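Scroll down for the structure; my scribbles are underneath it.
Every protein chain but one is kept in place in this view of the complex.
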Amino acid sequence: MTFAIELAYWQQTIIKCIAVLLCVLLPAGAFVNLFLFKMVSFMQSRLGPMEAGPYGQLQLLAEVGKFAQKEDIIPAKADRQLFKLAPYLIVASVLMIYLVVPFGPDAYFANLDVGIFYALAVSSISVIGVIIAGWASANKYSLLGGLRAAGQLIAYELPMVLAVVGVVIQAGTLNLQGMVGAQANGEIFGFGALGNPYILTQFVGFFIFMVAAQAELTQTPFDMPIAESEIVAGYMTEYSGMRFLLFFIAEFASAGAFAALAATMFLGGWYLPGLDLDANYMNVLGPLILFAKIIVIAGLIFFVRFTYPRFREDQLQRFAWTFLIPLALLNIFVTAILKVVF
Amino acid sequence: MPPKIPGAGLIKGLGVTFKEMTKTVFPNEGVKKLIPNPTRGAHTVQYPHEKEAPPTRARGVIALLEENCTVCMLCARSCPDWCIYIEGHKYKAPPRREGGKPRTVSALDRFDIDYALCMYCGICVEVCPFDALFWSPEYEYSEPRIADLLHDKTRLGEWMDTVPEYEPYEAGSEAKVKKLPKKGAK
Partner (left out) sequence: MTAVSDREQLNYIAGQAADARVNVELETEGMTLNLGPQHPATHGTLRIIVKLDGEQVIAADPVMGYMHRGYEKLVEVRTYPQVTTLVNRIDWLSSFCNEVPFILAAEKLMEIEAPPRAQWIRTILFEMGRISNVGLFLGEMGLQLGAMTAAFYAFRDREYVLNQIEAVTGGRFHPNFDRIGGLKDDLPKGWIDETKRVMSRMRDFCDEMEDLLVGNEIFEERMRGIGVIPAEVGLSYGLSGANIRASGVDWDIRRDDTSSPLPYRDLDWKVWTHPDGDSFARYWVRLQEVREACNMVDQLVGGLPSGPIMAKVPRIIKVPEGEAYVATENPLGEMGYYIVSRGDLGPFRVKIRSASFNNVSITPWVLRGVYVPDVITILGSLYFILGDIDR
C-alpha cells in the first residue's frame, strides 16, 4: 500500500488488521441483517425482528450480546484443546481469503501473483476446522456432521477450481487485481463499452462456481453437515456462547468472501464501466462498488438457500462428480479453444 | 405429459418465494403500488402493539355473574379436572311479601377457578342452570407464577364486563339467540 504519510511497518500492520476485521464483519453483519432477518422474513410473509431498534435494526447487536453472555459449555468427554481450537481455525481461513481480494487500484492487503489459487487453497483450511469440531465434540451427531462436511467440501473443491480455470484462461492471469483489469479493458467481439464482465462469457463457469460455493458454504440445498432436521446442528451441536458465535460469523463471513471472489472474477470486481481504472478516487469508490456486488451475489445465495430442500449426501456427490466436474472440464475445453481462435 | 425441462421445477420454486416476497413488501394496489409496506403485507400481528380481535365465541376466560349464582355446585361437579372451588352459606332473608315466611338464601363465599388446571372445555358454562357463568374472549391474564392463576370471584366478576352479546345465527338455524343478563338485574 502506498501512503502519503510514511508509516512504520507495525503501524501499517495494525491498520491492516483493523481493516481486515472490518472487511470480514461488515459483510457478515450486513448479510445477517439484510438477508437472514429481513429478506427471508419477507419471503415467508412475516416481518422478522421488529423490537430492537427502529424496524429491528439493532437486533444484530442484541444477538451478539446474547451469545457473549452465554455460558461456554465444553462437554465432559470432549477433547478440550481441539474443541477450543476448531472455531478459530475456521474463522482464520475466512480472514485469509479476504487478504487477496482487491478493493481498489491501491486498496488491497496483498497483491499476490497467484491470488485466486491462494484464496481457494486457504478456503479449504476451514474443512480441517470442521472435522476437528465434529470429532472433538464427542457427539455422534457432530461426528456425522463433520464427516459429511469433509466429504462434501472435498467433492466441491474440484469443480470450483475447474470453474475458476476458465476465468484464468480468459484473463491470462491468476492475480485477482489483474482479473479486474482484464475485465475492465476486455471486449466482447469488438464491443468494449461495457468491458467484459466474465459472467457474460463464462456464465457456465459462474453457474458452477456458485453451485460449488453454495456447497462450500454448507447452505441449502447442500447443508447436510448442519442439517437441523437430521443431525441437530452437525458439527456445531455442542458449541455454545462465543464459540458458536464464531462459527456463525465464519458462516456468514465466508459467504461474503466467496461472494467477493465471485464478484471479482465474474462481475468486474471494484470496477464499473465508465469509471477511470487508475484514478485515486477509485480507492474510496471501489470498495463501495464491490460491496454492492457482494450484496447482489449473496442475495442470490440466500434466495436459493431459503427456497430449496436439501440433497442427500450421496446425491450430492453424484451431482458433483457426474455433472459439475464434466461440465467444468467442457467449459475449460471450450474456453481454451475460443481463446486460441480469437 | 410433456417431457420435463431439467431445472424447470427449481426455477418455479424460486418464483414462488420471489412472488411471496414481493407480495409482502408491496401489498398496495393501484396508485401506491410500488411503495414498500411490509407491515401491512406480512401476516405477522405485532402483538403488544396491535391486538387480534378474537371471535365472539372465543373461550378466553370464564366470567362470573355473582348474583345469579345459587351455590348449586353443578359446575364444580361437572368439571373434568375439578378446578372450581365453591364455598357458600345459607342465611334467612326477610320475606318478599308482608307476613310471609323468611326465605332461605344461599350466599357465595368463595368461587375460585384455578386456570392453571382449567382445560377451557366450557362444560361448567353449559351446565349452569341459572346463567351465572359466561365465556369472555379476554386472554391477557397470564401470571409469572403458576399459583397466581387461581382467580377468585371478584376477579371473575370483573371479566363480566368483557363478555360480548351473543351473535346471530347463520340462515337456516332454528336456535334462538340468547340474551346476556344485565348486571345487577336481581
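The first chain written gets the first letter, and so on, giving A and B; residue counts start at 1 in each chain.
Criterion: contacts are C-beta pairs under 8 Å (C-beta built on N, C-alpha and C of every residue); 3 or more make two chains touch, one makes a residue touch a chain.
Only a predicted model underlies this, so the values are computations on that prediction, with no experimental measurement involved.
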Which displayed chains the hidden chain touches across the whole complex: A, B
Among B:Phe111, B:Trp135 or B:Trp159, the residue in touch with the chain that has been omitted: B:Trp135
Touching residues on chain A - with respect to the absent chain: 40, 43-46, 140-141, 144, 220-221, 223-224, 227-232, 306-315
Chain B residues touching the omitted chain (full complex): 6-10, 12-13, 15-17, 20, 43, 54-59, 78, 80, 119-123, 126, 135, 167-175
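The rule we apply is simple: only the chains that are shown with their structure count from here on.
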Whole-Å gap between the CA centroids of chain A and chain B: 52
Of chain A, residues touching chain B in the complex: 39, 41-47, 50, 303-304, 306-308
Complex contact set, residues of chain B against chain A: 10, 13-14, 16-18, 20-21, 23-25, 38-39, 41-44, 46
